[in-house]
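Shown here: the complex without one of its protein chains, the others still in place.
After this line comes subunit A, so read on.
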Amino acid sequence: MNVLKVSRWTIAAFVLPCLLLYVCLVFIPILVSIYSGTLDWNGIGASKFVGFANYTKMFTNDSVFWPALGRTFLLAGFSMLVQVPIALFVAILISRYVRKPNFLVSSYFLPVILSVVVIGQLWKTIYNPASMGGMINQILIQLGLDSWTHSWLTEPKVAIFAVILVSLWQYLGYHILIQFTGIQNIPADIYEAAKIDGAEGFKADRYITLPMIVPIFKISVVLSFIGSLQSFDLIMVMTGGGPAHATDVISSHMYNMSFLSMKYGYGSAIATFLVFVCLLATLIINFLFSRLDKRYS
């Protein structure tokens, strides 16, 4: 156990600062919001303990909550089932066909480092109605597809997909980077050996690349899932959750409740719910991937 030949106390002393920070910045706030979630509190005045009333209301009597949760999972689903596989595909193509991939990968990564506000404003302009110079609608009109034009961000049925698309676009480069790095770490001699055995091209990907980057792929999936659950900024910038809650997700609903409706206790209850969903989802994903891992090792 004690390979480093230092006393446990020393180890403790070195771990302590980080542990303290972690406890103070992560655990205590979670505990506090679990507690606030049981209060009827406007955030500044006196509070009243109401037990699980906030949760009962959330699950049974909040017309925004379930649709918002649904949209959150919609985003997560798109992110995991569309974005990450596309990223993997692109990463494979890059690592196979591009000789100096750094420039390409960096440019895909560019949207990730841009501020969400910039991205939101940019896409708002792209989505604008044609009369305001919106790019998509103008292209559609030029192609003679007038009937396909929409005011993308304001039609309740379309708006959420318009926002999801931007979010997928923004983080595509992130996942490409992660998986590209994963592919780079697969030793080249394995491919060479496979080549001799007659596995080349996509066949090699199917039997070598995919199984060997499962751990990296898992990181990507977890990150994309958690990221989607917490998505907030882009929605605030682009639609503010509107029109009439049509693009509200769970975290924007939580924000509206805590700070605009001044139901801080209720907002905390939603936050607590979100924490548990995140934990649960991480557990499920881990479980699924550990089975995958076993299959391939």
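Basically, a contact is a pair of C-beta atoms (placed from the backbone, for glycine too) under 8 Å apart; a residue touches a chain by one contact, two chains touch by 3 or more; residues count from 1.
Please note the rule applied: contacts and distances are computed from a predicted model.
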Missing subunit (named according to UniProt) among the choices "ABC transporter substrate-binding protein", "Lipoprotein LipO", "Sarcosine oxidase subunit gamma" or "Thioredoxin reductase": "ABC transporter substrate-binding protein"
Sole residue of A:Asn54, A:Thr72, A:Ser95 or A:Asn128 that reaches the chain not shown, by the stated touch rule: A:Asn128
Residue, one of A:Leu153, A:Ile183, A:Met212 or A:Ile270, that touches the chain absent here: A:Leu153
Touching residues on subunit A - with respect to the absent chain: 7, 9-10, 13, 42-46, 124, 127-129, 131-132, 134, 151-156, 238-240, 242-246, 256, 259-264
